[in-house]
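All protein chains but one are shown at their positions in the complex.
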Amino acid sequence: MGYFGKVLSGFGSLLTGMRITFSQFAKTFFGRKNVTLQYPKEQPKLAPAFRSAIKLIRFEETGTHDCVACKACERICPSYCIKLSGGKVEGIKKKRVAEFEMDFSLCSLCGLCIDACPTDTLEYSKVYEEAGYNRDWRVDLVAEFREYEAEFVEKQRVIEEKAATAKKAKAEAAKKAKEAKKAKEAEKAKEAEAEAADTAEKPDTAEKPPALEAKPAKADAPAKAEVPTAEVPTAEAPKS
Amino acid sequence: MPETLSQLLDDSVLAMPIAAGLIMGALTINVLMLVWAERKVSAWIQRRMGPTEVGPFGLLQTLADMLKLISKQLITPSNVDKPLFHLAPLLAFAPVIAAVALMPFSKSLILVQNDFGLLFVFAFGGIAVIAIFMAGWGSNNKYALLGAIRSVAQSISYEIPLILSALSVVLVVNAMGFTLASGGSIVVANGLDLSHIVMAQDQHGLWFVLVQPIAAIIYFISALAETNRAPFDIPEAESELVAGFHTEYSGMRFSMFFFAEYTNMLIVSMLAVVLFFGGWDGPVLPGPLWFFLKSYMVIFVMMWVRWTFPRLRFDQLMTFCWKVMIPLSILNLLATAFVVAVL
Partner (left out) sequence: MTNAVPPEATPGGGDGEVYSLNMGPQHPSMHGVLRLLLDLKGEEVVKAKPVVGYSHRAHEKMAENRNTLQFLPNTSRIDYLSGMIYNLGYCQAIEKILGIEVSERAVYIRVIANELNRISSHLLWFGTFLLDLGGITPFLYSFDDREEILDILDQVTGSRLTYCYGRFGGVTMDVDEDFLARTTAFLARIRERLGMYDDLVAKNVILRERCINVGVISTEMAKSYGVTGPSLRASGVVYDVRRAEPYGGYEKFDFDVPVLHEGDTMARFHIRISEIEESCKIIEQAIKGIPEGAILPKKMPKRFKIPEGEYYFAVESARGHFGMYIVGDGTDVPAKLKLRTPSFSNLSAMPEALAGTMLADTIAIVGSIDVVMPEIDR
């Protein structure tokens, strides 16, 4: 390819480029199609996984959240943006959260708190417009539940009373029927009842061999269970 | 009945202020429109919308921008060469206005009739280089200086093919010996007179782009380089030199460079229309309208080119000029001279 050949092929490539940009120009200009989302006028469709500040879920059965102030989220939060307090409430066995404050300006939306929540009462809110005029982004998560709280406590008291009587009756029946084994089962039921109330850490099961059964482990340290699910803590014998 | 506007204005003391005011007003509107057009064209090429909010179709967006620039503080950095720094924007601004005055918008609408209009336009174009160099030197900024050095080398180099390609047209006009009916008398066409170039095309119904296609392409490419437009926007290559020679300028001073740049675009495209596309020649519509329509079409192509290509490197730009453009334009000129002599 000589001098003129080079010049010509160079011009050719330039013309190809201009053809492409013109075709795009024509698509926008004549086809009236562009890719811009005119944001304040059009709102983007939020994805199902959209993440904004966390909030407490309002369950339909109870009409309120199910936070038991176990502080699992507060402990796992890498940004230390969750502060909550609460605990025993007069009249019911179930523990309740009193204050739940979250500083959204620190949050990195990693979702570890949601994973950590033993009662699954946390979820992302779907607030798209997160901008504000000051840096104070502390969110009071329990604010919307406060007025229902007394009502809920009353309901819960009734439920718990019923459950207690039922359990008593059941326990008596069981006692009548069988001896020690049955008694143990009743214990377990009781435990399941008080499930959500447990706050302390789960026992370090790492050292325990995988074959070890959960029941004894639980029975050993029920008060320590961070997440008092009835599940067997996996014995993850670490590979070294 | 005065034949040209310039003759009308000659009679009045106010001639100069009125002419200057007219040109200034028209050019300001033109620049506002061009910036808007640039933004719209780039947006459409990039599948965007461009300005839409201020005014219908965002037409007033640049007006708002201009108001913002006017109201901004004029920052003078502490170690600049003050006289050069202050004078440069004015010097960039003035010659472009003068050059527009020479343009033949139609047979009778010529602000300044001059027998050597073409020479004057190029001469005024040359002053802009000095302004850019003053800005770059006076800013006391390495990026600005680099931009200024690049700009001078580039402008001086590309003026050669620019003028050579225009010269081919002049040669055609002169040697063909067109006779023109001007003002009741028959005159022999003068190739350096812009209106004569147009009239020569007008009368024969033959645009010089057909007679001189290579000269037209060379002219267009050189014009891109002259006006520092992409892909030759090396003096202000924002990814290398931040903003080139106007790095240190702000507010109205910056906008004067901006104004000069866009008016320069208008001038080179008007000159392209005069030299190659038959000036005001066109059916139905009045002459000046045709003239502007054609000019804006040329500007559209300039924008289209800008939003398509990446930027050349400085040495490649020079190589391209000296190894491709200048030989080609000299060859073209020689061929034209040969053909003209034989005929």
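Just a few scattered comments:
The first chain written gets the first letter, and so on, giving A and B; residue counts start at 1 in each chain.
Throughout what follows, a contact is a pair of C-beta atoms (placed from the backbone, for glycine too) under 8 Å apart; a residue touches a chain by one contact, two chains touch by 3 or more.
Quick caveat: nothing in here was measured; it's all calculated off a predicted structure.
In the full complex, chain A touches the hidden chain at residues 9-11, 13-14, 16-17, 20-21, 24, 35, 47-51, 76-79, 108-112, 115, 124, 202, 204-206, 226-227, 231-234, 236, 238-240.
Touching residues on chain B toward the chain that is not drawn are 42, 45-48, 142-143, 146, 230-231, 233-234, 237-240, 242, 307-316.
Everything below uses one rule, namely that only the chains that are shown with their structure count from here on.
Computed centre separation for the pair chain A/chain B is 64 angstrom, with centres defined by C-alpha atoms.
By the touch criterion stated above, chain A contacts chain B in their complex at residues 7, 14, 17-18, 20-22, 24-25, 27-29, 33-36, 38.
Interface residues of chain B facing chain A in the complex, by the touch rule stated above, are 41, 43-49, 52, 304-305, 307-309, 324.
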